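Shown next, in C-alpha cells, is the structure this report addresses.
One protein chain is absent from this view; the other protein chains keep their places.
Then we have subunit A:
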Amino acid sequence: MAYSNKVIDHYENPRNVGSFAKDDPSIATGMVGAPACGDVMKLQIKVNEQGIIEDAKFKTYGCGSAIASSSLVTEWVKGKSLDEAQQIKNTDIAHELALPPVKIHCSILAEDAIKAAIADYKQKRGG
C-alpha cells in the first residue's frame, strides 16, 4: 500500500513520543485499542490550572497510519482547552493524513484516545 507523505513524515519523525510520570496530578492518560486488533494507543496530556493542554505525549503499537494519527493528535491538542480538544474529529485526522478507507479506524482510535484522556483527567479532578 502506498502511504501519503504526511503519514510517512509522522511515522519517520514521530512528534512527542514518550511518557509522563503517571502520579503527576496534572497528567491524564487515555489508552485505547487492543493488541489482538493490532492497535493500542496511549495518549497522555498535561493540563494546567486553566484547563489548557500544555503538553502531550504518545506511545502506539500499530500500523504506520495508527502511529501517524497519534503523533498528529499530540500536536493538535497542545494549547487547546479540554473542550476544544474534545471537538477534534476522526474525519479531520483522516483528512489531514489522507488515510485510505481501510485505515479510517486508526483515526477513530486517535479520537477515542483524546476522549479517553480527557475523561481520565475529569475523573481525576472529580475524584
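Points worth noting:
The working rule: contacts are C-beta pairs under 8 Å (C-beta built on N, C-alpha and C of every residue); 3 or more make two chains touch, one makes a residue touch a chain; residues count from 1.
Here, contacts and distances are computed from a predicted model.
One chain of this complex is left out of the view, and of "Phenylacetate-CoA oxygenase subunit PaaJ", "Cysteine desulfurase IscS", "2-oxoisovalerate dehydrogenase subunit alpha" or "Osmoprotectant uptake system permease", the protein name its UniProt record gives is "Cysteine desulfurase IscS". Within subunit A, the residues in touch with the undisplayed chain are 1, 3, 11, 14, 17, 19, 31-42, 59-64, 66-67, 102, 105, 108-109, 112.
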